[in-house]
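Removed: one protein chain of the complex. Kept in place: all other protein chains.
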Amino acid sequence: MAAPVIDTLAGERAGKTPPAPRKGGRFSVHFAHYKWLYLLLLPGVVYFAVFRYGPMYGVSIAFKDYVPFLGVNGSPWVGFRNFQDFFANPDFPRLLGNTLILAFLNLGVAFPLTIIMALLLNEVRLSILKRTVQTLVYIPHFLSWTIVASLSFLLFALDIGPLFQFLNNTMGTSIDFLSDPAWFRPLIVLQEIWKNTGWGTIIFLAALATVDQDQYEAAIIDGAGRFRRVWHITLPAIRSTIIVMLILAIGQMLNTGFEQIYLMTNALNREVADVFDTYVYFVGITQGAYSYSTAVGLFKSLVGIVLIFGTNWLAKRFNQSGLF
Amino acid sequence: MKIHNTRGGRIFDAANYVFLSLIGIITLLPFVYVFAGSFATEAEITRRAFFVWPEQFTLGSYEYIFATPAFVRALVTTILVTAVGTLVQLAFTVTMAYPLAKKTLRGRNVILSLVVFAMVFSGGMIPTFLLVKDLGLLNSYWALILPAAINPFSLIIIKNFFQELPAELEESAKMDGATEIGILWRILLPLSKPVLATFALFYAVGIWNDFMSPLLYLSDNSKWTLQMYLRQVTAASDLLGTGNVDPNYVPPEQGIKFAVIVVATLPILIFYPFLQKHFAKGMLIGSVKG
Partner (left out) sequence: MIRRKLSLAAALVTATALTLTACSGGDAPAADLTSVSIMAPFLEAQPPGADGAVQKKLEELTGKQVKINWAPNASYEDKTNITLAGSDLPQVMVIQSKSPGFVKNAQAGAFWDLTDKLDKYPNLKTTFPDIQKNASVNGKVYGVFRGRSPMRSAVMFRQDWLDKLGLQPPKTVEDLYKVAKAFTEQDPDGNGQNDTYGITIPKWGALGTNSPYDLIEEWYGAGNRWTERDGKLVPSFETDEFLEADRFIKKMVDEKLINPDFATFDSTKWNEPFFNGKGGIIVDVDSRVSVLVNLFKQADPNNFQNKVGFVGNLEGPDGKLHAHPTDGYSGFLAVPKASVRTEAELDKVLDFLNTMNSKDVAILLNNGIEGVNFKAEDGKAATIKPETPEGKAVTTDIKSYAQLGMNVAGNEFYPVKQPSDYEQQVFDKRTEVMAEDLKSAVYNPAAPFVSETYVAKGAQLDNIVADARIRYLAGQIDEQGLKDAIKLWDTSGGNKVKEEINKLWQDSK
């Protein structure tokens, strides 16, 4: 990070500025001193209050048998029935398992790859290559999952897909990637990597852009090689960004996203493919079970919030900066 | 600056360049196919599984979608809403992030907890719709901007970034009598260009790609954004086989699908390269002394 010369005589210009109020003490004093900050805070707080917390009563839909025509208040109350149905559903363990496995795969594979990709891009000195590749890698993010799925079908099609043929010719494998349950998860993760890694690097690249170049020069003079420089300078510099991104990613863990998986699911791989999101979509659309999907969503949110606060606390324990 | 490169370093560089170029091509190819397909005839698209340039070039698909002013109108609308919306959302976010970056501010932790909470919990589509309706925002472009004014995730990252900036910057500015707002405006923001550029991009893309908001809030066809049209041509044909589609429905020709994708995606794609120069500027921060 930047290290400008500090005006060490500041504290000695005695009497010019009153000391900032600490956390203790009367609020009105605190407020007066910080009034501009509270003013700046106001629009955002109003936004959250109105647009985020205003509709929060909708959470009660999870405890009702919601019929749009009857409205939230007019729909009958059913207590925890939706949740019971969800947990007692014989498919629940399978859904949970599939969701968790995909979540961990994404965290364990896709997340680090994003960082690695950002680091690799950062090491490029030929700026035209760097800028071009940076722009190209995020294009897939804009293509809808429908297109990604279409392409996957094209490439991996049994017998005729180019990738299928390539693998067949080089390694003699004759796997139907699109229907073999064992290959479903790798395929999903591969798609996710292709589609979103480039996009994910943007944040890290922004963070990397603020790293102090002087430290590199110093390290080079000291004879540090490429990997040592990355390990000792680059990574620590973006450590707080990595941790924040990790915490947020963990908080979103159970949201596998339904569209991608829905498109790649078929009768032959459904055992491993069905996750909460596809299940809820299926049930919601085919059975108009609004309340059910809200209940599952609520469950996922609860798990998410526990995970976020949990990992944040963990990060703090290891003396890292967390979310707050 | 010239960096003396070890042999290992050179090999690494070479491998890296090759690898990244390959990645670049892999990510580009599908879009090239879509782009090429938008200029091809239906027969050719059916015949050839994959190509990067059509044998029979035709503008038919583009003629079709531009035959009515609807498309051009949607394009202009989307650009305007995205531009204004990005600025508004960024303004909201930054003004809230700055105070929250001050650890000594009372109530900070409570507010942050509420923000994180809101990131995970939501009232749902219908209650939000009813709220927007009650606020009188139905059929207005503000319904596409305000409900998503602050993305909690972005707020937290920007706040963290402000936190990381050295406190001395502010202190010396305060010595010179600057107000909080002045500090924000004149010192912190210029230094935050990479981060601001990043989130300008995120917000812009968020608004650009938003399909649900126009669907729910804009009943007036003339106000539609491009995503409405895009979704329509790409999603509708997937319903075949679910038994849930009017049997008289004939899916749009694939060329038209591709043309819509190109028109709806290209503008936002080229937004990033424009922002890239702000990333480069950030590299100079470290060299600021005093």
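Note that the chains are named A and B in the order they appear, and that numbering of residues resets to 1 at the start of each chain.
Everything that follows uses one rule, which is that a contact is a pair of C-beta atoms (placed from the backbone, for glycine too) under 8 Å apart; a residue touches a chain by one contact, two chains touch by 3 or more.
Here the structure is a predicted model, which is why all the values come from computation and not from measurement.
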Option from A:117, A:178, A:205 or A:238 whose C-beta touches the chain left out = A:178
From the list A:150, A:196 or A:311, which touches the chain that is not on show?
-> A:150
Contacting the left-out chain: of B:75, B:91, B:181 or B:215, that is B:215
Just name the one of A:84, A:127 or A:287 that touches the chain not displayed here.
-> A:287
Chain not shown: contacting residue from B:39, B:98 or B:129 = B:129
Tell me, which residues in chain B touch the chain that this view leaves out?
-> 41-43, 46-47, 64-65, 67-68, 70-71, 125-126, 129-130, 133, 212, 215-216, 219, 221-222, 228-229, 231-233, 235-252, 254, 256, 260
Across the whole complex, the chain not displayed is touched by chain A residues 67-71, 90, 150, 153, 157-159, 176, 178-179, 266-268, 270, 282-283, 285-290
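Rule of thumb we're sticking to: only the chains that are shown with their structure count from here on.
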Please compute the C-alpha centroid of chain A, do the same for chain B, then give the distance between them in whole Å.
-> 15
Which of the residues in chain B end up touching chain A in this complex?
-> 1, 3-4, 6, 8-9, 12-13, 16-17, 19-21, 23-28, 30-31, 34, 49-50, 92-93, 95-96, 98-100, 102, 104-106, 108-109, 111-124, 126-128, 130-131, 135, 146-147, 149-150, 153, 155-157, 160, 163-166, 168-169, 171-172, 174-175, 179-181, 184, 194-195, 197-198, 201-202, 205, 209, 230, 234-235, 238, 261, 265, 268-269, 272-273, 276, 279-280, 282-283, 285-290
Note which residues of chain A are touching chain B in the complex, please.
-> 1-7, 10, 13, 16-17, 20-23, 27, 30-31, 34, 36-38, 40-41, 43-45, 47-48, 50-59, 61, 68, 72, 117, 120-121, 123-127, 129, 131-144, 146-148, 151, 154, 160, 162, 194, 198, 202-203, 205-207, 209-215, 217, 220, 225-226, 240-241, 244, 248, 251, 263, 290, 294, 297-298, 301, 304-305, 308-309, 321, 323-324
